[in-house]
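Supplied in structure tokens, the structure appears directly below.
Note that one protein chain of the assembly has been removed; the remaining protein chains are unaltered in position.
And now, chain A:
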Amino acid sequence: MSALSVTYAILFYAATLLLVVGLVRKIALYARTPAPLKIPTTPAPVNRTGVVLRMVQEVVLFTSLFKATKWTWLFGWLFHLGLLLVLLRHLRYFQAETWFWVDLIQPFGKYASYAMVVGLLGLFARRIFVDRVRYISAPSDYLMLLLLIVIGISGMLMTFVTHTDIVMVKGFFLGLLRFSIEPLPSDLLLLTHLTLVALLMIIFPISKLLHAPGVFFSPSRNQVDNPREKRHLAPWAADLEK
């Protein structure tokens, strides 16, 4: 057991813990906080099925963003779609026997990294060149994009240029799942990639990445438009009636 694999094992356990605990706490907070008034942005669906449809469109196609600005939509959608495929592809590092469909998407996941990085670069360019977007950007907004870009590019370098020992990498992560620490290749590119991924996991629940759970809790999107048919009353508002 090398110091290197111990360090990375601790890093990933800590990162996972912070990610999970942080997200669970935030999600619990959102779920617990009442929405006292009906505020769907109308026209809004008049039943639950409609709301599910609205949410699915919003999450899968980014419909509102599409209405707003085609460039941001294009780059944002490319990035998220690429990221999704890349993440699914990475499942193979956590399965001794990979699922059939995980094998199937490997080639797609490989090239999806291009979409991901192109999308990120586009978003970065918008942040620099559009004066309105530059005005609203804090240093963290640029750094977040950079972080994702470096993660993406380091991963692509390992996929397409200098291969790392992925059998050993897989051994390491399968080991973590069994709480046993296996060796990790001491490959600079890989270590950069992994460090930044852990960093991303850590900042996820304390940053704007909260938009991921947030979108599902947005009352303007997830409420049914039926205030006349059904009385909607938050617990604290009900107390006022006593």
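The definition used in the following text is that a contact is a pair of C-beta atoms (placed from the backbone, for glycine too) under 8 Å apart; a residue touches a chain by one contact, two chains touch by 3 or more; residues count from 1.
The rule is simple: contacts and distances are computed from a predicted model.
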Request  = Assuming one chain is omitted from the figure, identify its UniProt name from "4Fe-4S ferredoxin-type domain-containing protein", "Alpha-ketoacid dehydrogenase subunit beta", "ABC transporter ATP-binding protein" or "Fe-S oxidoreductase".
outcome  = "Fe-S oxidoreductase"
Message = If I consider the whole complex, including the chain that's not displayed, which of A:72, A:98 or A:192 touches that chain?
response = A:72
Request  = Could you please point out the chain A residues that touch the chain left off the display?
outcome  = 26, 29-30, 33-39, 41-46, 50, 58, 62, 64-65, 67-69, 72, 76, 123, 126-127, 130-133, 135-141, 143, 203, 206-208, 210-211, 214-215, 217-221, 225, 227-229, 231-234, 236-237, 240
